[in-house]
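Omission of a single protein chain aside, the complex is shown with its protein chains in their original locations.
Read from first to last, the chains carry the letters A and B; within each, the first residue is number 1.
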Amino acid sequence: MFIVEMQSITKRFGDLLANDHVNFELRKGEIHALLGENGAGKTTLMRVLYGLYHPDSGVIKVKDRPVVIHSPKDAIQLGIGMVTQHFALVPPLTVAENVVLGYQNSFVLNQAQIEESVAEAARRFGVEINPKAIVRHLSVGQRQRVEILKALYRNAEILILDEPTAVLIPQEVEALFETLNHLKQEGLSVVFISHKLHEVTQITDRITVLRDGRVVGTVNTTEVTQKEVAAMMVGRETFGVSRIDTDTSDPKPVLEIIDLCANDDKNLPVLKNISFAVSEGEILGIAGVGGNGQKELAETICGVRRPTAGKVLVEGQDVTGKSPSDLTRAGLGRIPEDRHEGMVIHLTVTENLVLEHLDEFTRNGMLDHKAIRQYADDLIQKFQIKAKPNDITRTLSGGNMQKVLLARVLARNPKVIIAPQPTRGLDIGATDYVRQQLLEQRQRGAAILLISEDLDEILALSDRIAVMYEGEIVGTLPASEATPERLGLLMSGAVKEH
Amino acid sequence: MEAKRFPYQLVKSNTPPLWMRPLIPVLILLTTFLITAGLILTAQANPFRAYYFFLISPLSSQVSFLEVLVKSTPLMLTGVAVTFAFATGYYNIGAEGQLYAGAIAAAWLGIVLGGVPAAIAIPLMIIGGFLAGMAWALIPALLKVRLAVDEVVTTLLMNSIMAYIVSAILNGPWRDPTSGWPQSPEIAENTMFFKLIPRSRLHFGFIVGIVAIAVLWFILTQTSFGLKMRAVGLGKPAAQFAGINVGRTTLLAALISGGIAGIAGVSEVAGIQYHLIGDLSANYGYTGVIIATLGGLNAIGVFVASLFFGLIDTGAQTVSRAMGVPVYLGQVTQAVMLLVALGMYLLQRYRIVRRA
Partner (left out) sequence: MEVFIVNLIAATFRVSTPIVLAAIGETYSERAGILNLGIEGIMYFGAFVGFLIADKSGSLWVGLLFAILAGVLFGLLMGFFTVTLGVNQHVSGLGITLLLSGLTLFMFRLFYGGRSTPPSIPSFQVIKVLPDNPILGPILSQYWLTYVTFLVIVPLAWWILYRTNFGLKIRSVGENPEAVDAAGVSVPAIRYAALGIGGGLMAAGGAFLSLFQLGAFTHGIISGRGWVAIAIVIFGNWQPIRVMLGGLIFGGTFALQLRLQAMGLQLPVPYETFLALPYIVTIIALVIAGRNASYPAALLKPYRRE
């Protein structure tokens, strides 16, 4: 018996066909994977089911009854719960307050009573959490548990998990899987959105593969190999770009980080004595679960966060605490982590291309519009940016925005390149392009610091891999010795290797 | 779960249909006047006749047309002042107080520069007013840049403080000994702005306003400082990342903003009143916010909006005299126009489509 049937769902965003006549069926009491690359339409389909998007056409049946789901409220009433990648939690509130938010209809909020009832629910569903804890103080794994509990508390029979393991360390993943298996036994149906093959084959009963907004097929997990599923997912045997080993017998360190410390926005230590060096023609990958200080590391090196101690050297020259413009001049190429915060998206492509080097295009305080235009035209052509010089940057696709940023940085042939999460949210074509560019820069002799939460990316590109955990480098391995298992242990903080 | 829904919905579209763009100002005007017509009716006047006096009559004679330009003079200056700040993402609502700071400087210089030739005295007054406005803008700007104190609240509070300073000056040391009114002594004749057209009220301040508009255009579009301002205004983190000194850019823009608002005060003292008085400004500082917003934070827009608001101010007086409709109709119309425009600009980013 199907608890959910989605028939011929089509959802369009402007020119993008996110879901193209998608059929999806969920059985009662199964864990069903929605598998596909970024942008394949998995999340869109589930947002349709949860009432966050309205399909352009198609039919949804829940328990054999056709339904129209206008909003999450409708979805919740139908017994559907969703845990998104960005947790829908209110950080200053307690766990109990978060769980009952929007569900209690009584006017008075009795703190003792909700804490008791949330604790009771947590026991019943085997979710370990303290209802009185303030969500702000919880770890990512605990927050995810709050989200799951929230759905279960609302009597969800269908639980949608959107990339639930993306933010977890391997040990937390194990705990999550245990919880899910327990819930499955209780008769719950789970949709598990993922692009990680090994997890999908480990936990699910059936797999539906999406590619470019269409269903490629639905299979029983036990009847397929990982390789077959991978082929369904990408439609080609091999994918991506990868590094060719080069001989760097006499490495010359270009970027040196010595005992770097920094505080986070709440003034708590977030970087603890970080030291490493990146040599000419080398890619050093920084692996780690999100939120272990990677963002702050990039910000500190890039001059937008003040270090509290330590040094940053570029070719032996001390650039610690220098302003962003001084760093650029010293040969540091800085790709911002968040495209939307790294570029002024309401300015034109041209303006963003010259923003870092305004002095060079200024004569007596006045902008040299002709030179600026010439420069922009050149870069647009060289980096194959699909945009006109005067287009507002906001109107570009993610891939083209990233190309603008790469053009801005790489056009200068920087000695050092800081690349935090350079392919996050990009489609396959753009991802390949960015990785290819980084490898070319490595070939040219640049020292590249690649910070990524995508372990596959780290493994494919890095010469050496350092792992960050709670603001520290807990281990550094040459690429040849780095296996996902070893990295996983380091990323979880279980071991340290120096 | 099936419920009746409204059959039309708004759908976001990045580019408004081309045919709609020129229609938007027209729609704004029509909606605004439709709403204000209600007020005119409550004043028991005929809206059509009122609109004739409001919008057409001021343009039909030379005297009243020049009055429109006179009224638009301080608005150009405060509009430019606010635009400098807003374009940089600094919400200076303190132009009103900064205007009075400039006015105090002008009233003082207008007395001490008594014997100095006009060609020297007048530039000195303008510079003095600029510096005074700048000084008054400095406190909230520094609090913002150094201590991240919200500038909206501080600039508003500074306006109230300035009102008491002006009152203290006028009731104390500067109370005009000849008239006994709470007004400063008359400024020396050589420091008064000369008339552009004899026997009219149109004075040199209008030229200053035009120059301010030109400076705004030049800085915003032709200089690297202008690009830095816009980058900071449109995306602070990105501007900082690109190596722009956000604090310094913000501070500078805030000070220029205060300075130009100060010049507005000079222009009113030296061009119109010749005294410092308590109600020198008819909310010009606040109206500057409307003008900057309606003008889309660009020079041409600010120019057009100031002229139009000058017309509304003049027209409101004409309607008041001719038909007894309270003169505050002008202020109401301006505020309604702002709100209508805010709604409309947003609407043009949406299309209304029938639900599937």
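The working rule: contacts are C-beta pairs under 8 Å (C-beta built on N, C-alpha and C of every residue); 3 or more make two chains touch, one makes a residue touch a chain.
Small disclaimer: the values here were computed from a predicted structure and weren't measured.
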Contact set of the excluded chain (shown chains only): A, B
Of A:Glu97, A:Glu115, A:Glu280 or A:Glu356, the one touching the omitted chain in the full complex: A:Glu97
Touch with the omitted chain, as defined above, among B:Ile120, B:Ile161, B:Ile197 or B:Ile300: B:Ile161
Interface with the unshown chain - residue positions in chain B: 39, 42-43, 91, 93, 143, 147-150, 152-154, 156-161, 163-165, 167-168, 171-172, 283, 286-287, 289-290, 293, 326-332, 334-336, 338-339, 342-343, 346-347
Chain not shown, touching residues in chain A: 52, 71-77, 82, 84, 86-93, 97-98, 100-111, 150
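In this text, only the chains that are shown with their structure count from here on.
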Where chain A and chain B are represented by their mean Cα positions, the distance between them in whole Å: 46
Sites on chain B touched by chain A in the complex: 1-3, 5, 14, 222-228, 230-231, 234-235, 237-245, 356
Chain A residues within the chain B interface of the complex: 56-57, 67-70, 74, 77-78, 302, 304, 323-328, 334, 336, 341-347, 351, 355-356, 358-359, 361-362, 365-367, 395
